[in-house]
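Heads up, one of the protein chains got dropped from this complex, but the rest are sitting where they should.
Chains: A and B, in written order; residue numbering restarts at 1 for each.
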């Protein structure tokens, strides 16, 4: 039995883009499945909803949508998996999750209205913070 | 044994059957049927001397003579259904564990007035309300306010 297992080595890299794609989806699903547990252990119910966390995870994946090299995708998946493990194993603390995935990079004040779309760069920065 | 039975009858006569049964329950004799530890303590109590009662109502007994050395001091907890060793306050701890021969009542006289927290039993595993959260923890209700500046309050009018 062990002989057979040894010979049946899983390829270290995705053979094709197609395989990398399916792996990516699997990874995303894994993230989604872990969300209820994450919400529980980090006590996130009062700050975020599961769907928001899901879209945060999706945004993290989409950030690298332009990558086409399967090797690179594998590497990114590895890093994503490492991050997921860290989160699920509570290697992080609540403020890490809140800072990285709930508040995100936008800061607490998120502009969704599109009111100052024609504002200058200066004004946009001015609204977000004194330093930028 | 006969003296025990005699004293029971005497107290029934004094208090009436209703009061006797109530006291029986309060003193934990009813619990004894289900709780072997308590029953053992109760049996042990027979003929022992009551050394003192602390502020929680725990009773401290001592029996010298034919008891095995090291088992001659013990406590009967005030709470009959949920008791543990952390219910013994600090002043009695020393006496109970043979650290000192001074009883808790004697040691209380030596306690400085300014210092010392009130004794609190250990509530571990007794529900969320008793979980300790450190100062900075999200769930600590008395979180410290880290704001280093004081804001102007608009409600204050000149």
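Note that in this section a residue touches a chain if its C-beta (ideal position, glycine included) is under 8 Å from a C-beta of that chain, and two chains touch if they have at least 3 such contacts.
Just so we're on the same page, contacts and distances are computed from a predicted model.
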TODO: Determine which name in "NADH dehydrogenase [ubiquinone] iron-sulfur protein 1, mitochondrial", "U6 snRNA-associated Sm-like protein LSm1", "Trafficking particle complex subunit 6B" or "Glutaredoxin domain-containing protein" the UniProt entry assigns to the undisplayed chain of the complex.
DONE: "NADH dehydrogenase [ubiquinone] iron-sulfur protein 1, mitochondrial"
Open item on the list: Just to verify: which one of B:18, B:36 or B:154 makes contact with the chain not shown?
Closed with: B:154
- [ ] For chain A, enumerate the residues touching the unshown chain of the complex.
- [x] 109, 115-116, 119-123, 126-127, 129-132
Open item on the list: Please output the residues of chain B touching the missing chain, sorted low to high.
Closed with: 148-155, 157-158
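Keep this in mind: only the chains that are shown with their structure count from here on.
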- [ ] Go ahead and note the Å separation of the Cα centroids belonging to chain A and chain B.
- [x] 52
Task: In the complex with chain B, residue positions of chain A that touch it - done: 43, 94
Open item on the list: Considering only the defined contacts, which chain B positions touch chain A in the complex?
Closed with: 138-139
